[in-house]
Every structure is written in structure tokens, then in C-alpha cells.
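Worksheet: the structure to be examined is printed underneath.
For this view, one protein chain was removed and the others were kept in their places.
Naming follows writing order (A, B and C), and every chain is counted from residue 1.
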Amino acid sequence: MLFEKIKSDILAHNSYIIGAGGEAAVIDPRRDCQVYTNIAEAWNMKITGIFETHKNEDYVSGSRELARPTGAEILHGRREEFGFGTGVGEGEMFGLGSIELEVLETPGHTQESISLLLRDRSVSDDPLMVFTGDALFAGEVGRTDLAGEDQRREMSEMLYASLHEKILTLDDGVIVCPAHGAGSVCGGNIGDREYTTIGFEAATNRLLSLEKEEFVEYKVNERLYEPPYFAKMRELNKSGPPLIYNLPHLRAVSARDIRSLVDQGAQIVDIRSPTSFAGGHIPGSINIWRTGLPLFMGYFLNYEDPIVLVDDFNLDLDHVVRHFVRLGYDNITGYLAGGFPAWFKQGERSERTGVWSPGDLAENLDDPSVYILDVRNINHRDEKGYIRGSHHIYVGHLEEHLDEIPRDKQIVVHCDAGFKGSLAASILQKHGFRHVTNLLGGTLGWEAANYPLIRERATLAAVPGGAT
Amino acid sequence: MLFEKIKSDILAHNSYIIGAGGEAAVIDPRRDCQVYTNIAEAWNMKITGIFETHKNEDYVSGSRELARPTGAEILHGRREEFGFGTGVGEGEMFGLGSIELEVLETPGHTQESISLLLRDRSVSDDPLMVFTGDALFAGEVGRTDLAGEDQRREMSEMLYASLHEKILTLDDGVIVCPAHGAGSVCGGNIGDREYTTIGFEAATNRLLSLEKEEFVEYKVNERLYEPPYFAKMRELNKSGPPLIYNLPHLRAVSARDIRSLVDQGAQIVDIRSPTSFAGGHIPGSINIWRTGLPLFMGYFLNYEDPIVLVDDFNLDLDHVVRHFVRLGYDNITGYLAGGFPAWFKQGERSERTGVWSPGDLAENLDDPSVYILDVRNINHRDEKGYIRGSHHIYVGHLEEHLDEIPRDKQIVVHCDAGFKGSLAASILQKHGFRHVTNLLGGTLGWEAANYPLIRERATLAAVPGGAT
Amino acid sequence: MLFEKIKSDILAHNSYIIGAGGEAAVIDPRRDCQVYTNIAEAWNMKITGIFETHKNEDYVSGSRELARPTGAEILHGRREEFGFGTGVGEGEMFGLGSIELEVLETPGHTQESISLLLRDRSVSDDPLMVFTGDALFAGEVGRTDLAGEDQRREMSEMLYASLHEKILTLDDGVIVCPAHGAGSVCGGNIGDREYTTIGFEAATNRLLSLEKEEFVEYKVNERLYEPPYFAKMRELNKSGPPLIYNLPHLRAVSARDIRSLVDQGAQIVDIRSPTSFAGGHIPGSINIWRTGLPLFMGYFLNYEDPIVLVDDFNLDLDHVVRHFVRLGYDNITGYLAGGFPAWFKQGERSERTGVWSPGDLAENLDDPSVYILDVRNINHRDEKGYIRGSHHIYVGHLEEHLDEIPRDKQIVVHCDAGFKGSLAASILQKHGFRHVTNLLGGTLGWEAANYPLIRERATLAAVPGGAT
Partner (left out) sequence: MLFEKIKSDILAHNSYIIGAGGEAAVIDPRRDCQVYTNIAEAWNMKITGIFETHKNEDYVSGSRELARPTGAEILHGRREEFGFGTGVGEGEMFGLGSIELEVLETPGHTQESISLLLRDRSVSDDPLMVFTGDALFAGEVGRTDLAGEDQRREMSEMLYASLHEKILTLDDGVIVCPAHGAGSVCGGNIGDREYTTIGFEAATNRLLSLEKEEFVEYKVNERLYEPPYFAKMRELNKSGPPLIYNLPHLRAVSARDIRSLVDQGAQIVDIRSPTSFAGGHIPGSINIWRTGLPLFMGYFLNYEDPIVLVDDFNLDLDHVVRHFVRLGYDNITGYLAGGFPAWFKQGERSERTGVWSPGDLAENLDDPSVYILDVRNINHRDEKGYIRGSHHIYVGHLEEHLDEIPRDKQIVVHCDAGFKGSLAASILQKHGFRHVTNLLGGTLGWEAANYPLIRERATLAAVPGGAT
């Protein structure tokens, strides 16, 4: 029996390929989908089925892309019309050799969400695994806010029912395979277990132990961020996203050309680290470090203007390109040939960002000309505490709140580590703020250097994501 | 939390790397161990611990090899003296960030066998996973015959106790991570589930539902093969195997040189498919197809004489070399440059093997000059049935039973598919049998072509391995 | 200065990328063209120009494919209309930083053939290199037969003039970079020097020392083979070949499906070695070994019916696919999942081919029921000699001459090594010949085993290609 989890790194999206008897199925494929056909080839299997557990909102579905070379059938929940594939409903069965997949309708995250129960009939009629999509994660449950505030309560009630009537009724020993892992924006606080089980979740996932009313109340009031690109993804994944055939090929952009590209509205994305960006960068560029791209590009980049990457040594850009393709940014266009140094070798002015170590901030904490801006997500701030005197705007919402920030002060941005702080600094500089400084190490470094954080209240909401 | 299963293909050996908080441990590492340091590097972790769940007999342990560049501590069960590492016992705890590993002594397969219980204290005190080594597999339990016939009953009783007192008392939702998967020679009939759980095994693994006496009786009478190389592995893995530092570099051997190498006792291994070997091969070579190497080289190759490989296009030999290194065949020396065609371009005589399709055998089934030799394992023959008139000698035991085979007849060997049949044919030809024919497709092809197999009795013993 | 030769293996097609000052040009790009953009990326250069030294007949031009992502201009000789690009003429100059390329019109192989003279103005006004396309090779000159018999004399005269008036007038120290290397079907007998010079060719290339009349006479009478696919290539390369965007993705074809594919006219290509094919193959398949594909597929495959590959272990098929794409076989469709053994595991009948070692043929040389068929090219037969009693039909022409071969005899085919012999055997079996045997080792093995070849006459024509 073939069973493999394919993780799209950083995005923390899980897809699965399973198979037996020469036939395989893929659950929630990503758009750069050759990985699945390669696995099937190694196992001498044909991919005959593609399942969408729900209409994804955080990445472009690869179903159509994968159906093209394989001829596989696309299947999704029947409670919503898709522009492609076939709707399936409760209790429908699909066979792959001795393996059998049974559809469980598990609405709540979306209306048409399904889970898939896997049995290996050659072994037993007991189910072995359940693919829960965005209904149940390790230590978390699916978001119910994305259908809109007006439907949030209803979706939460449906999710409660799906969890308690469909999923938790399975045996404790059933392995749970969710569509996302830790770090995903699709769950408030997904655990970093690679695998979990019904029994382990029932015992440890505190959301599963809530009574229905508590649960719904929690879900209705949960504070979650929705990156703007989610809307685009829902639209694409409903209608059927454009086929790409292969990964785009980035053009080399010379330092001479980049200026005119910027004048034409190109989006310059500096994928280097906070200190690299701070030491010098192209004015107007924004700094989303290479491993932060899947999480933050969707807040700041549009789908029309060409995107040009800036790195120092242009290493492994092929992998970077995948992040853009997975989120539908087919306007990824080029990279600065020669890296950022090509910019300054031409005599161009390099813009800098200030950087402070914790000691620097501590010395200036009471300086009235210093404005401390915390750009972490609000749960993190509430949970972990904050630096005295700091103001808060989430980095993803910064551009909508610029007028709250004084232009005559030195703005010291910080997050929990320094990466999101540098992103925020780049946004401020792009919008004309002159004196912008990033706190290296953020609150992590601050505490490590023995400076205090203020904690006011404890909340149920946990802290998502790793420190970057 | 880092959790990754590293599978050594075909050998079906599972090793695991787990980690948290910047520290990682490897369980049962293989000898070509860079895979672990690469993963640790990608996760920014240091490997600090290496566990041996038991003194392995089917591959060379990579513990010492991995300890060299990492400085990690090697830990194994304390009930036997090893030439390296530190003994650990029941209840000892090891921390990796928030992860905790607890030692369970689970003797039965060997005296010093241990299992490791994993908890993530940042989530819960409930265990999440158990690494069971060779105590419990998916659908199978460990072998108890390898310590010798005299200890078999005692080992079986210990294993029963280990299973029922230590492992099955865990929660149903605990994920089971064994040291072997389907196809391994370390279990009679390991299931091909990639993951399983205590609950699923308790419900479906028929050996776990036996009463103690039934269980012991079954284990004492179980028919299993022990490849001769197991003895060498036990010896190496007890004393500490030699370090290799890197994979050996194969020398190109010219067609001119190969004859003198053979005269000096070199072992010529033809890694091609049955029909490739049948169409022409070097006299005296034995045919272990490239994906059968880990399973059969240990029956036929010695550890002294140089081993030279023969392929047609010499593709991906780097991977082939790994199979030899994993089994300690550091006498792997070279490959025939130019492939088998270099042999016949020199005007050398190519030896052939006969091949028959099922229809050919059916026509000659009653010919008294035809001697049909079934080389499958005995359980397979008993379970699946046999071709009328066929005699049985397991391929791995062929060289000890050559005098049972008539030299004046046409020997038609068969297995279940054709690969082991070709291996058997090559052994016979090497030992001077003149008229040797391999049945392409074996019993699988025979049945597919609608010819009958005779089944005499049903047994509890199941059929291991896939058809090759 | 960037200078790199990119060789398409086996096809022996050379393309070149050169550049300086951030700009690069590619000469005669192949269709799988990412290799050029990767090099340009590593050198921080933009590809701005693409040159076609002539309308190629042996592979699909990659000019349009490469122009798509790079935006580079395509340039070719102006004496013929192309469906794309711009015509250039004698003396036109193109700059890449300090490098200058000068067009020399050098007709003869085709009307619009050009050579390109390279100078590095930062060093000297003396030319450093000349890209001669198909005008001058190492030890050979271009073919003049492809424009048709009626134009052969005129083309030969033009080629003589191009060589002696344009190319040989360059300094002895100028490095010669031709469009093909040894083994190419584009020259009778190209030398295997990787690089050569005007001086070395002037001194050693015997065709350059001929007087005009001798030269023309030689070229008009030269015996060369024209694979049927050349016509398709000329047509595509004139009009502009279809864009592929990326390499096609092969479908896994199950053993169950392959029979119906054959019924629908699919072309089954067995890419294994002669003995592999001989030991068993799918009836109706033809045997072009994997490294012979670029040289022989163009004789036997059509551009309409789907092509399905058969190998044993399906290794490195990605590379194999490139050969098909380079020759425009976009109908390459799939591969037999599980390899040839999947065929016989289903109980299907495997067809065999006889194989003989030299001694077998020697014993039967006078048997009247044996018909010896030599399928080497005629120059090889004339030059190296033949086996007594053998008949000759070139393997590429075999299908047109089947009625010359007796159907009631045992046909023993041979070439110089065994590969083309196996190809010929497969063609005969496909056309219903029953008793077909391939001589392993061919004439090479025959001589190595000390059997005689008969030589009747010496010719000027040399022997192309290596022994396969």
C-alpha cells in the first residue's frame, strides 16, 4: 500500500497520495504536481482519482493540472458547484485495489467539506486512516470565519456536528491526516505533530472537549487573520485555476533595467534576511525573506504587476518560484541578475534600515522621539506579553493603518524574531517613513537578553506559528 | 516537532529521526547515514542521541558511523554487552526539547530489545508514538527463532509478555513505528501499512488475539528462513561495525580483465532482469536483479572475494552500491565497463538460459524429461498452491540441495513471477546444469494464463513479500 | 568571456553559448533549451541573440522555444525565407559586450548556411573562433546531398568555394566550432576531436587538400544515408516548430492496457539491449536500444501514432524522452509501468529472438538453411570486410527490402556489434519472419574470435560511427 504525505513547505499544506493494486489517488494536490506522478511512477501505479476535501482558500488547487497528464477523475463535495470535477456525497465509495475510500460529509469549514475514510479490505473492515481536510487538525479545528461573519455561527455549529458525529465516533486507533500542519494560516494554532490519531486528539485537543455552546462561542469569537489573497484563491479554486504546464522561467533583469521596471509598477521583493536588507536595499522594495514568502506575499502583492526578486547570490530561486506559483502569482517575472550587489556596483544609492540590538532599545525605551511598533499577531502579543510603551498593528494590516503612525518620530518596529519586523520596516520605508529601525531578535531576543515583557491577561487563544 | 521515517528500500528497514528544540535523535540508523545529518541540517537541529532498539541481524548498524561526525551518544538495551555505546533500561528518559523518550524493555526478538515511548510534554503527558523495533510490526510480531532453536520457546514467551504487558497496554491512539515494513526478512508477513496504531493492531493483528500458549506454539513452529549473512550482521553489530566514511567507489573493469578476475574467484553479479539474463550472460555469473539484491545477496555472496557487477547500461549504480554497503559487503569492487555488451563485442561466448511462457510449460507438463523445480518459499507454495508435478527447493537453499536435482533432465525452474526463478537458474548453470529453463511469469503468469495450481491445505502461515 | 559547448549526446549535435558584458548569444539551440538559460543565469547574462547557422535537418530547432522566455532575436542566413526570425548576410556584425560576431555566408550544405566569426575586441582584432555550422567539421565537410540529386553538384561546388574562400583563408590559429561531432548522421565521417583549428584541419583533413574537381566528384558520389525524418525536420525548421514549453510527461501504461494500445496502432519501442530483447519481448515491438534512439528512431517511427516505451526497470526515462522531443516526436506518450516483467507476470506470451555467439555462426556457415544478413551501412561493409556468404541490406532500409529475404530460412542478422542487428531482428519479427537470430558481437566479435572477414576493395569512404 502506497501512502505518502507531501508537504508544501512553509505553507504547511499537506497533500497525500495513496494507492494499491496499481491504482493511486491524490488528496488535495498542489499546483506544482509532478511530485505525485513521480511517486506513482516509482510505485508502478496509475493515478486514477483526485480528491478535493474542500475548496481551498490558501493555495491554488492542482487538481486540474494533475488531471491533464494522468486523465484522473476529480472529485469534490457535492454541496457546492465547482467549475470542474464531480460532486460526491455521504457514503460514496472509491476503490484502489484493496483500498477503499468512503466519503464523510463534514461541513463547517466550508459547506462542501468532506473527509475520506480509508480501509484496507485485504486486512480488515476497520478503518485505518481518515483524511480530515480542514475539519480537524492536530490540536486544532478548522476555521469557520472564512464564509463571512454572518455565517460564522452556523458554520461553527456544523463543524461541531461534523467533528462529534462523524469524526470522533471513529475508533481511537484511526490515524488522522489533516490538510495542514503547524504554521498554516488555515488554523489558529495547529500542532506540529506529523501524525496524530482519533484517540490522541480526543484526549488532548482542548477544542474537542468543549460543549457545543462553548465550542461555538469560542469559534465565533476567535481572532484570526485572513490574508487578502484568500479571496482570489476561493474564486480560482471554484472556477478551476489556469493551467501552467510547468514552472515559469524567470527572466534575468539587469540592474540597468530594474529602475524602469519599478517606474512601470513592478513589485520588487527582496527575499534576503533582515540584516541583509538593513545593510542596503533598492528603495521601494519590500522585504519578505525567502522562507516567509508563502505566509506574507498574499498580504502585500497584487496579481497584476510584474514581480521581480532580489537576492544576494540568487541561490535556489527555482524553489522560491514554487511559492509564487502555489499561490497563483503567475506574474512572477524575473530576478535581479548579479544580485543586490549589481545595484550598488552601478553607483545607485542603497537605502538602509536601522537595526537595534535589545540593549539599544532598552537604553532608548523612554526616549519620547522613539515610537515602538509591535507587528506580531494580536494573539501572540496577548499571550506572550509586550514591551513597555509599544503600540500594536499586525504586519499584515500595516498598510491600512499607516496614518496611526507618527511620521516625525523614529519608528522602532519589532516582531518576535526580526523577520516580520524587517518586512514591516520595508513597508514603512516604501511609504515614505524616514527613520525606521528594526529590533533584531524581536521579543525573543529581548527576553533572552533579560529584558521584561508585560503580560496582562491569559487567553484561551494560543500562539500560532514559529518565531521568524 | 521533527518526525521523519527513513526507509531503506527493498530491505524494508525503517529508521526514524525525531527532534524538537534544536535537538534530534535517530532510531536504528543505517550505515549510509548522511540522510540523517541532511535532515537535521534542514531543521537546524543537532543530532544528540542514537538509539538501537535491538542488535540488528539484517543490516549493518549505522550508529558508529553517525556518531563520528555528530558526536551523538549511542544507546541500546542494557541486557547485552555491545562493543560500543551505553546500555539503557526500563523507565530511563531522554529529552529532546519538549519531547521525551521513555525506554520500555521489550525482550523476545532479542534479549536486549527495547521500545521507545514518545511524549510531547508541550502538548500532553499522553504518549503519542511508540517505536517498537522488531517486537511489533504492522500485522506481524518479531521473529523468535534467531537466537537458536533451544531458546525459541523462551524467547517466544518473553515476546508475548512484552507485547501484552508493555505495548498493548498503551492507549489505542498511540502510533506504532516498527523497525521494518512489508517485504522484510525480519518478519514472516509484515503488512504494507506505512503507519499503524495500537488500536488498529489490537483489533486486526491476529497474532495479538492468541492466548499465550497458542502464541508460543505458533511462534515455535513458524517456518522462517534465515539468510546466512544474518550471522555476520549479528557479529558486526555486537562488536561495532567498521567505519566506511563514504560509499565505496566502484572501479571500471574492462571486458578483458573480467576473465582473470573470475579466475581469481571474483563473484560476478548480473543485476539485470530475467529475460536480459536469459538472452545472454557471462558464464559463471549469478543473476540477482537490482531490486532483489538486498533480499538475496545475503544467501549467495561471501564477504571475501571481490564482487563485480554486470548491467547493460550501468544506470544508477550508486544506488545499487548502497545495498551492498548496508549489508556489510565492503568487498563490492567494480562493474563491467560498457555493460554486458562489452563482453560479446570481444567475441566471448555468451551463455543463455531457456525461457518458457506458461503455454510452453503446459504443453510439456507430462514430458518425463522435464523436471519442474519450484523455488518459492514453502509458505507461498503451501498457501497459493503448486504446479502439478513440481518439486520444491527454496531458492535460498538451492546450493545445499543440488544433488537432489537430476542432471540429465531439462530443469524448468519457476517462482511466483520469474526473478527468483532466474536467480535459481543462474545458480544451476553455475554448478554445471546444462538444460535450464526459467518459467517467465512464474505461478502468477501461470494462473493469469488460466492454468491450475494445486492447493492441498490451508495454513495459518501467511505469504510474505511481493511477487518478483 | 562566456564560451560553452552544449552537446546533445548521441545525436552529436553541438550548440554554443557565448557572451560578454552581460549579454549572451546561442548558436543552433536545441529544443529542450533550459540548459542555455541556466548557463546564462549562472553567468549573470541575458540571452539577446539566437543564431541558426543553417536550416537543420536532423533535429528540431530550439530557436523559437528559447526566444519565448528570453525575448532574444532569432537570426539566420538570408538566402532562404524562414517562417520566423530575421535574415542576415555577409559581413553583418553583432556585438555582445566586447565580443563581435561577423556573418560569413558559407553555402553548400544548404543555400542559406552561414558561419560566424568571433572576435574579442578587448583583446585583438584577430578572430579567435569560427562557428562553421555544417560547412566544416573535424576531419569532414558538410553533406551536399540533402537538397536533392539534381542540385548535388552545384551545392558541392558552392561548398568548395565556401571552404576555400571564406573559411580556410582564416589564420591557422582560429578555433573551429562545428555544429556536429563524431557519430552525427550529418557528416560521413566526423572526427572525434572536441576542438580543432583551421591549421589542424588544413593539415590533416584530406577533403580540404583535394582540388576542386576531385572534391566535387567525391561529394557527388559519396554514399550517405538520409533518414526519412529529415524531411519532417526541414519542414518544421523552415516554418517554425511547435512550442513545447516543457518536456512531455509520460503516462504510465499498465500491462493490461498495452494490448489495446497496440491494436490501436501504438508504436511499441523496446529500449533495452540486444540480449534483453532476445530473452523476451512484446510481440510487435521494435528494439531501439536507449543510446541508439537518436540515430534510428527517425527511420522507423511515424509522427502520428502514440509511442510507448518498454524498459526493464524504467530508469532515467526523463533523459530518454529528450531524444524524442529533439527529433519532434511529440507523440511520445507513455511507458509500460512495471517494465517488461509486467508483461509476463500477466501470463502473456513473450516472444524471443535467437542469439548466436561467433562460434555458433562459424559452425553453421555452410548450412544452406541459414541466410546471413548484414545490416551495417555499406561503407562499413566495404571498408571492414564481410562474413562469407552474407547478404547486405542497411538496417535503415530493411522495411523496403523485405521481399528480398527468404521466409523459409533461418535469418541470422548481424551488424558490427549486435545492437543494430537486434533492431533489424525486431523489424523482421514484426513483419512475420519466424526464425530470426542475432549475432552477438557482430563483425567485431567475429574478428575478435579469430574468424575472417573478406575485404574486396579499399575506398576513400571512411567508416562512420562507433560500433553498436
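Throughout what follows, contacts are C-beta pairs under 8 Å (C-beta built on N, C-alpha and C of every residue); 3 or more make two chains touch, one makes a residue touch a chain.
Here the structure is a predicted model, which means the values were calculated and not measured.
Put simply, the hidden chain is in touch with A, B, C once you look at the whole complex. Touch with the chain that is not drawn comes from one residue among A:Gly359, A:Gly389 or A:Pro406, which is A:Gly359. In the complete complex, the residue from A:Leu66, A:Ala417 or A:Val436 that touches the missing chain is A:Ala417. Only one of the listed residues, B:Arg121, B:His164, B:Arg251 or B:His397, touches the absent chain: B:Arg251. Residue positions on subunit C in contact with the hidden chain: 1, 3-4, 120, 123-124, 126, 128-129, 139, 171-175, 191-204, in rising order. Mapped onto subunit A, the interface with the missing chain covers residues 272-281, 290-291, 312-313, 315-316, 339-341, 344-350, 352-353, 355, 357-359, 417-419, 440-442, 444-450, 467. Summarising the interface, subunit B meets the missing chain with residues 22, 34, 37, 40-41, 44-46, 69-71, 245-246, 249, 251-252, 254, 314, 337-338, 342.
Following the convention adopted for this analysis, only the chains that are shown with their structure count from here on.
Residues touching across the subunit A-subunit B interface largely coincide between the two copies, over half of the numbers being common to both. When chain pairs are compared by their number of contacting C-beta pairs, B-C comes first.
Centre-to-centre spacing of subunit B and subunit C amounts to 44 Å, using the average Cα coordinate of each chain.
Put simply, the C-alpha centre of subunit A and that of subunit B have 41 angstrom between them.
In subunit B, no residue reaches two or more other chains under the touch definition.
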